[in-house]
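Worksheet: the structure to be examined is printed underneath.
Every protein chain except one is present and positioned as in the full complex.
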Amino acid sequence: MSVAPSPPPAKTSWTVRTREKAVEALPPEKLLPDGQPTYVASWIYVFGVATIASLVVIVASGVILATKGPAWWHYTGIGHFFNSVHMWAVELFFFTMVIHLWGKYWMAAWRGGRARVWVTGAVTFLIAIPTALTGYVSQQNFDSQWISTQAKDAMNATGAGAFFNVTNFGQMYSWHILLFPIAVVALVAAHVLLVRRHGVVPPFVLADAPRSAAGAHSAGGAHTSDGAPR
Amino acid sequence: MSRRDDTQPWKGAYAPYDLIKELCIAIGVIALLAVLLTVLFSSPDDKPSTIAQWSQQMPVDFLTTATSELDRTSATAEYGPPYNHNNGAVQHAAFLEPQVWLGVSHPIDTANDYVIGPLGSIPGDPALRSAIATYSAAPAKTQTAWSEAYAKGLEKATVAADGSVTVPSGEYGPVPSMMNSLLGLAQSGGLDGALLTSNQFYQTDYTRPLLFMADGGLLAARAEQQHLLGKQWGMMNETGSYPGQVWLWLYTFWYQIEPFQNSTNADLLVVLTMTVFSLAFVCIPFIPGLRDIPRRLPVYRLIWREHYQGGEGV
Partner (left out) sequence: MNQIVLGVGSGVLGAVFNLNHPAHVVHWHFFEMSVSNIVVILLMLAVFALAIALPFPGAARRRGGAS
């Protein structure tokens, strides 16, 4: 008894085209590799994942704060505990992120077509700053009174104050717990997927390195490569 | 002279590397660090100032501010967009005037919103009603003369033990009567509520009470004690001795030097400057010179020393 073969996937199917593009860009062994090039051999490489870990702790503690509402942490010890964890996780986030970016700068990690990796990382840093600002003005304590009445001048001077009112707690809280986190997480996801796509940037080739079948080298003799994008 | 980027894909050796395990370890370590820092240091939570506190602790400052709101000479009254159509705080850079372009989106009429409106909510006070009516019916020049005289009188005011304020006699019209009622309303806590819920029952917008307090001296006095003023590089600081927003160092730096420091357009100029720097930061891969520094200053030799010493397997 023969079984009729299933029809080939339609090339006009958006689903098929999306799936094929995704799998071509990031096959499973590239999305979740179980090995890394042997030059990944420095503690500087852990600061990217440390930044992600900090973001995880920020979001987790933020979720707990959100479940109980913005006033909770002022009048219970456990609420204050999670607020403290949230605050220190933010300090750790910026701490690890800046060390990560120092390392990536000195490795010129944008080389080999990796400019978008640098760009998504840099934009993440820049977006994290107003994310933190909206958090600071949402604290509902003296610090938020001062920061909001000061920051309003820069916002107003640029015209942003017309639609982004730092003294409006409801608006700032909404941006802080929803809109900015979505942007940060989306940027981090794009950043990590681009790293998986392109791989960790290889080392500079030394000018006095011997030609070798293994390892990165340029066709015209060993020399260092600069950061011009493809 | 820049060279083409000739970084080739890696064709050399790989070693086992467990990314998921690394992520889990990182989350554990960071979570532990965050909890440790919490146990050691907790976090700051300085209670907010209220208009009630302000009027109780600094009644003369409160009344001076309220008078300036009444005669529309306060910082908020003269601010300009987005609160009103004046230009006391309007900033421009060359032809750029985005503050004006975006217009008045959060209108505040300081005289009505901060003084006359809240006084109107005080029930059963015929003398106050009469004072408000007298003030409202007077010509603008007379109103201004009363307010200015009262503000001058406040410079020599005395504060009684119960928090009430007495000014030397002068030609103030109904202003002292109005202001004393406002002071009483504020000290009882009623003005905090009145400024917040004047438009609707549910409210999350603290713009009015915050701008009112910022026009006075209490917030700035507390801020100076906590090293939060602009000239104290306060943008980077947190209340108490906690670490603050270290990443804002370059942003606040500009405010400390000329031409920003004494410019009336300082905020706009600093934002424009930081926009340029931020764009440059994002575009480092495309900027000759800036992108070549890592190659010229070989920190990479330290980072990849194991690789250069032939640590890779072939």
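Letters A and B name the chains as they come in the text, with residue numbers starting at 1 for each one.
Keep this in mind: a residue touches a chain if its C-beta (ideal position, glycine included) is under 8 Å from a C-beta of that chain, and two chains touch if they have at least 3 such contacts.
Predicted model only: the values in this text are computed from it and were never measured.
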{"item": "Chains shown that the absent chain touches, full complex", "value": "A, B"}
{"item": "Options B:Gly12, B:Pro176 or B:Pro285, residue touching the unrepresented chain", "value": "B:Gly12"}
{"item": "Contact partner of the left-out chain, one of B:Val39, B:Leu250 or B:Val276", "value": "B:Val39"}
{"item": "Residues in chain A touching the chain absent from view", "value": "35, 38, 41-47, 73-74, 77, 80-81, 83-84, 91, 95, 98-99, 102-103, 141-142, 214"}
{"item": "Residues in chain B touching the chain absent from view", "value": "11-16, 39-49, 53, 57-58, 61, 217-218, 221-222, 225-227, 232-233, 236-244, 246, 256-257, 299, 302-303, 306, 311-314"}
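One rule holds for everything that comes next: only the chains that are shown with their structure count from here on.
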{"item": "Residues of chain B touching chain A in the complex", "value": "2-20, 22-23, 26-27, 29-31, 33-35, 37-38, 41-49, 79, 81-82, 89, 91, 98-99, 101-103, 105-106, 204-207, 210-211, 213-214, 219, 222-223, 228, 230, 234-235, 238-239, 243, 245-248, 265, 267-268, 270-271, 278, 281-286, 291-292, 294-295, 297-300, 303-304, 306-308, 311-314"}
{"item": "Residues on chain A engaged by chain B in the complex (per definition of touch)", "value": "32-42, 44, 46, 49-50, 52-54, 56-57, 61, 73-74, 80-81, 83-85, 87-89, 91-92, 94, 96, 98, 103, 105-108, 110-115, 118-119, 122-123, 125-126, 129, 132, 136, 139-146, 148-150, 153-154, 156-163, 165, 167-171, 173, 199, 201-204, 206, 209, 212-220, 223-230"}
